[in-house]
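Complex shown without one protein chain; remaining protein chains in place.
First chain written, first letter: the chains are A, B and C, and each begins at residue 1.
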Amino acid sequence: MADPSLPLPRIGVIGAGTCTSELAHAAYQVGQWIASYPATLVCGGLGGVMENAAKGAFEQGGLTVGILPTSDPGDANPYITIPIPTGMGHARNVLVVLSSQLIIAIGGQAGTLSEIAIALKLGTPIIGYRTWEIVPELKMASTIEELSTLFQQAVKSL
Amino acid sequence: MADPSLPLPRIGVIGAGTCTSELAHAAYQVGQWIASYPATLVCGGLGGVMENAAKGAFEQGGLTVGILPTSDPGDANPYITIPIPTGMGHARNVLVVLSSQLIIAIGGQAGTLSEIAIALKLGTPIIGYRTWEIVPELKMASTIEELSTLFQQAVKSL
Amino acid sequence: MADPSLPLPRIGVIGAGTCTSELAHAAYQVGQWIASYPATLVCGGLGGVMENAAKGAFEQGGLTVGILPTSDPGDANPYITIPIPTGMGHARNVLVVLSSQLIIAIGGQAGTLSEIAIALKLGTPIIGYRTWEIVPELKMASTIEELSTLFQQAVKSL
Partner (left out) sequence: MADPSLPLPRIGVIGAGTCTSELAHAAYQVGQWIASYPATLVCGGLGGVMENAAKGAFEQGGLTVGILPTSDPGDANPYITIPIPTGMGHARNVLVVLSSQLIIAIGGQAGTLSEIAIALKLGTPIIGYRTWEIVPELKMASTIEELSTLFQQAVKSL
């Protein structure tokens, strides 16, 4: 269990609110890696990739921050320990990125693309798995093993 | 000159804060088309594509809204008639898209990509010139003439 | 009719979304003064004080900006010529104040108090009518005539 009084690094996981079981499994794994590192997981607080990543971190005893688009903390998935309801809709995507020192993008559609773009704009390091292959700065993994390797490399710089 | 008491359609122009003279010319043209339509031009209020589009609309007697990332209305370019300072940084990109019924993307980098992504997420129609070719929903023009044709088609649905 | 190509001063009117006929009348008068000055009226875009102020300005041929809490421009009252849907809920109150060079508070409850507080924080001049008498910086009028006098004095500094 992480010592809550330490300001741990913060790693964001972004991806769609509904996802395939394969992406759900990848997200769960990433959540476990983040909590084990140890780091605080940051996400958008809803379902799909966000929920599975939070579940992985939660079951490893980690802290999970969910920056919600709505103003109701009850909209957070059950694995979020710290809900941040914003009532800001899509504009909350920017806060997910700003709160993260490293971003892991798993699958995802237009909402995830907006977060990737903000990360590129801010210069936040970002690694991806089955997501938008748009620029070389976004390092892509095609297997869970490759994603694990990219993750281990990326956290060295935190 | 547009009658200010009519709620005109609102058309957004997005693109980088610095740009080549070729993109500046395209943005100026688009600004003129918007004011002539007539519609209100919405943009991020700063330089480059935003300034040239606003200049085109302004010189045609049009209204120009600049939704600024800073809290200082003085940061607007000189062709903005209605500055909306937000002090929200990159999160203001979402407001530019929400305030527009049609988006025209000209060139642009990561910030523009985030706005394109939000437009796709919201289902706002979007046409592009020398910008991110990422999905078929974003109709691309490769010349000013093609852009004019796409513009004329798009405004029919406003 | 105001020339839209001039960047007019921007004056905000704040107050509750439902109001008595007496406050509605005051708001309407203030809207007329703003458009006649001429200045652009800024408000929260909804009903009550906001709608009556916008109506006063609109019927005088003025520009009316409505910075909405929702993401739907259709939520604006019918006298708003430039809707700015934000989808940000109460956080949009800050934008109403930031976009205004002078604030006129008419009646109002907790939401209006939050806007008065932001105006005090930012140093934006503010005059009030039947609203929160909390600090001397907020100059209060007890009649429409007094409000007119305070308005005439305040616009001299714009």
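Here, a contact is a pair of C-beta atoms (placed from the backbone, for glycine too) under 8 Å apart; a residue touches a chain by one contact, two chains touch by 3 or more.
These numbers were taken from a predicted model, which means no experiment stands behind them.
J.: Looking at A:16, A:34, A:50 or A:65, which residue reaches the missing chain?
T.: Going through A:16, A:34, A:50 or A:65 one by one, A:65 is the residue touching the chain not shown.
J.: For a quick check of understanding: of B:88, B:102 or B:116, which residue touches the chain that isn't displayed?
T.: B:88
J.: Contact with the hidden chain only, please: which chain B residues?
T.: 71, 86-91
J.: Going by the touch rule given at the top, which residues of chain A touch the chain that is not shown?
T.: 1-8, 10, 40, 58, 61-63, 65, 67, 71, 73, 80-88, 94-95, 98-99, 122
J.: Need a quick check: the contact residues on chain C for the chain that isn't drawn.
T.: Those residues of chain C that touch the unshown chain are 88-91, 93-95, 109-111, 113-114, 116-118, 120-122, 132, 134.
Note that only the chains that are shown with their structure count from here on.
J.: Suppose a student superposes the Cα atoms of chain A on chain B; what rotation angle should they report, nearest 5 degrees?
T.: The superposition gives an angle of 180 degrees.
J.: What is the chain whose Cα centroid lies farthest from the Cα centroid of chain A?
T.: So the farthest one, by centre of C-alpha atoms, is C.
J.: Which chain is most central here if centres come from C-alpha coordinates alone?
T.: B
J.: Can we say the copies chain A and chain C touch using the same residue numbers, with more than half in common, or are the two sides different?
T.: Chain A vs chain C: same; shared/all numbers exceeds half.
J.: When the C-alpha atoms of chain B and chain C are each averaged to a single point, how far apart are the two points in Å?
T.: That gives a centre separation of 27 Å.
J.: For chain A versus chain B, what separation do you get between their C-alpha means, in angstrom?
T.: A distance of 31 Å separates the two centres.
J.: Rounded to a whole Å, what is the gap between the Cα centroids of chain A and chain C?
T.: Result: the chain centres lie 41 Å from each other.
J.: If you look at chain B, which of its residues touch at least two other chains?
T.: Answer for chain B, listing residues that touch two or more other chains: 94-95, 122.
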